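Missing here is one protein chain; the remaining ones are kept as they sit in the complex.
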Amino acid sequence: MSLSQIGTDAAGVDATAVPVAPQPGMVGRSPGRLAWARLRANRTAMVSGWIMLFFIVLGLAAPLIELLYGISPFEQFQDKIANNSLPLGYFGGVSGEHWFGLEPQLGRDIFIRLVYGLRTSLFIATSAALLTTALGIVLGIVSGYLGGWIDGVISWVIDFALALPFLIFALAIMPTVTARFYGPRDEIPVPFRIGVMIFLFALFGWTGTARLVRGQVISLREREFVEAARASGAGLFHILFRQLLPNLWAPILVSFSLAVPGYITGEAALSFLGIGVVDPTPDFGVMINKSLSYAQTDPAYLIFPGVVIFLLVLAFNLFGDGLRDALDPKSSR
Amino acid sequence: MRSRAILAAGGVLALTVALGACSENKNTDSDVDTDRVASGAIATDPKDSMGPAKAVEGAAKGGTFTVIRQTKISHMDPQRVYSFVGLNTAPLYARFLTTWKDDGKGNVTLVGDLAETPGVNVNKDCKVWEFKIKDGVKFEDGSAITSKEVAYGIARSFDPDLAGGPTYIQEWLANDAAFDTKWDFKANKTSLPPGLTTPDAKTLRFEFAKPHCDLPFAASLPATAPLPPAKDTGVELDNKPFSSGPYKLVKNTVGVEMLFERNEHWDANTDPVRNAYPDKFVYKFGPNAEAQTNRLIADGAEDQATLGWNGVDSSLVAKVAGDAGLMGRTLREPTPSAWRLSINTQRVPDLSVRQALNYAIDRSGMVKAAGGDLKVAPLTTLMPPSTLGFKKFDAYPADIEKAKSTLAGKTPELVLVIGDDSGAQELGTQVKNDLEKAGFKITIKVIPADSKLDETKKKDNPWDLYLDSWAADWPSGAALLPVLFDGRTIKAEGNSNTSYINNDAINAEFDRVLALDPAAQAPEWAKLDERIMKELAPAVPLYADVMFVMHGSKVGGVYIDSIFGYPAFTRAFVKQ
Partner (left out) sequence: MLRFLIKRLLLGTLTMFAVSLVAFGMFFMLPRDAVATMCVKNCNPERLERVRVELGLKDPLIDQYTGYMKGIFVGRDLGSAQGGFCDAPCLGYSYTSSEEVSDIFARVLPVTLSIVIPASVLWLGLGIGLGMISALRRGTVFDRLAIGFSLTGASMQLYFVGGMLMIIFVYTLKILPVPHYTSLWDDPLDWASGLVLAWVALAFLFSAVYARLSRAQMLETLAEDFVRTARAKGLSKSRAYGRHALRAAITPIVTIAGLDIGGALGGTVITETTFGIQGLGRTAVEAVRLGDLPTIMATVLISAVFIVVANIVVDLLYAVIDPRVRLS
């Protein structure tokens, strides 16, 4: 849906509260260490963190798992598909050989496709989140600190980007760009399609972080430590990225960790509309989209990808939430 | 604590499992009669063309019949109707020169609709045809329908603003594919196109430069519906057609709902095919096939007299097929929509490669990939079984080893273009995997589904293989083979001959068969079909669509028409 919520979500974090000055008499622990200790103490965050890590490792090790499992994500087992196009046997064709059963129609193995789908989804979401966060930070800091006409222009561009309906543009950009770069007989390579998706997310998604960062910078720029840096003749780059940025890490981290699940959902939504990754590339969005209509006749097909994507997104969200609590003790319980 | 959230979510998913029946899925064969053979005749006795239509057993008058469909009907103006849903909806509000008496099982008879007989071949050379309009046929305002209004209807189909409909009659009259430049409708609104005359109020006369024995068939398309010139609202007629049939469109919320009510001036005694039992017909647009099927399975009060136009969704086929009660509320018949893997012969000139492609495709896998045997039926001929005179043959029985040996060590690299809709992508994957097993190297090129059709119809398109379908406008080989494989019609764009095959011997054969009497043509087309496959192999026949539609418990009389293979409503009724 609208991407505007991604990133702005973390606005609740008060960055000014983050550089907790060590109280006299306390052991000198850095704010980072304090936050880490708080995170360690949060059981939910730790569990979700481990689940997150598990999924990431699973995605990274996909080719290794394929080797061990012995089935490729593109192999068809149509002799195990009935005439009515559903897998033979119980619960969507689950067996010792096919742990999560087979896809209806084409008869490909669901487990190995899920593992590869995880890889695609995580890659797209993480890259998009990194890119939008980086763009948002730079533009937000510049806009917030310099003010004046530069701020005016950047703010207007933000308003402008927000005014463009994301899905309609995504729908138009994908075919236009692919037609520009590839001849009519060339297959569009999967990495290119993925690249365009990341680019699309970056183009429309940076505004949230930029607004957040800009707001924080405005409240920080008149603080003493900035004044001091300015007075001591520090350069603009130094003030922006050495003085201001370190004080913004908390909201940025939170906004980043919440942006990742946002983009996993966003990627699935694009594929739901047929814009994103296409068959035969394994992908969550495509899988969920197709399996949804089989909810009544082949529920197993829906449940395996459904549970995995839900757990993945939930783990990211819970971890992001825990991170926010750890970095911002004021709002933690 | 928050693990409760996960538990709750798990509960939701557990519910999903419980909802889906967890039973073993076994292999069973569908009961679709895929090999039924069509039979057809042209009525010679004028009595066959008179009404009233034969009563349907158990039918009663009254009630509201509802049709639900995903998207709106592209055109309602009879002169512009050409979509299947349009073709089968038009008989509700329009009458044509001729029409089909159809038992829904492939046995059809062409009869006169507005005309007393399905046309008189005046000089027996198919160049001059006469139709006599029946007495007592009327428009929705009570005015009489004469040959003048029928002629005006045909004349306005020359208007380029009113594009979209069939162009057979216009091209035959003008003796030119660019008929609208030959005769300008807008400049000559009070006259008639060349060759079309109305000697009196009852008679309509066609004079062609070349023989066109198929005219009685072409006249069964809605483009021959009548219209009084005073009621011609131009492009606006699309949203509010002027009725000559048993119903009139009284309310049209474009894209949402259409309401038809009885046309009191329609006389059942003049109509050989329409029973017009329900008092009202309602078309509702929006829900997709899946939602339609779910609604009809539930059979709620609002849906009991409803038919889902888009058919049983492939994801729900197993559910419906596994329940005898639900199966009793379905119709399943093979249709004339024949799918083939077209081979661009300009790019693949080597016959042995084309034959290897034919050997390599495994149709049983294709059927599974296309949604199962209740959705499609395998096909090895260019003409589907619904064609008159159909004869089954398989020139290239599926055999990977045979495909390999035919290729003789070659590894042709071919590009298969498919649309970006999800169904097509699965088929593309299936075709690619089949062909690669035989040694081909296949690149799949995905292009927007809506433009795929236009792009492959361009003569110089850059692709080698594409999935194509064709449904003939009448069940004769004449409406299929020459249209798809006569190389002399190839133009820069808008081609139906997407194999771009051009063979002089076959072209000459087309001319020979086309000049035969329609009844004598049927077996000749079947022979020619086999010859084209054996000598040219311009395509790989894949499967014919099976129409598998569902309706509510109070629907009766609906059948799958033998011409287009879609639900037809002329005999529909609402059980009281």
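When the chains are written out, they are named A and B in that same order, and each has its own residue count from 1.
Here, a residue touches a chain if its C-beta (ideal position, glycine included) is under 8 Å from a C-beta of that chain, and two chains touch if they have at least 3 such contacts.
Since the model is a prediction, treat every value here as computed from it, not as a measurement.
Shown chains touched by the hidden chain across the complete assembly: A, B. The residue touching the chain not shown here, chosen from A:64, A:179 or A:228, is A:179. Only one residue in the set A:160, A:225 or A:241 touches the chain that does not appear here, and it is A:160.
Of the listed positions B:66, B:220 or B:294, the one in contact with the omitted chain in the full complex is B:294. If you put the hidden chain back, the residue from A:94, A:244 or A:288 that touches it is A:288. Looking at chain B, the residues touching the absent chain are 1-2, 4-5, 8-9, 12, 15-16, 19, 72, 74-75, 82-83, 160-161, 163-164, 166-167, 171, 177-178, 180-181, 186, 234-236, 238-239, 253-256, 285-288, 291, 294-295, 297-298, 300, 302, 448-451, 453-454, 457, 491-494, 496. In the full complex, chain A touches the omitted chain through residues 1-5, 8-9, 11-14, 156, 159-160, 162-169, 171-173, 175-176, 179-180, 261, 265, 268-269, 272-273, 288-289, 292, 295-296, 306, 309-310, 313-314, 317-318, 321, 330-331, 333.
We adopt the following convention: only the chains that are shown with their structure count from here on.
Chain centres here are Cα means. That of chain A falls 46 Å from that of chain B. On the chain B side of its complex with chain A, the touching residues are 1-3, 5-6, 9, 13, 16-17, 19-20, 22-30, 290, 294, 313-319, 321, 364-365, 367-375, 415, 420-422, 425-426, 428-430, 433, 443-448, 461-463.
Within the complex, the chain A residues that touch chain B are 44, 47, 74, 76, 78, 81-91, 93, 104-107, 175, 183-188, 274, 278-280, 286, 289-290, 293-300, 302-303, 306-307, 310-311, 314, 318.
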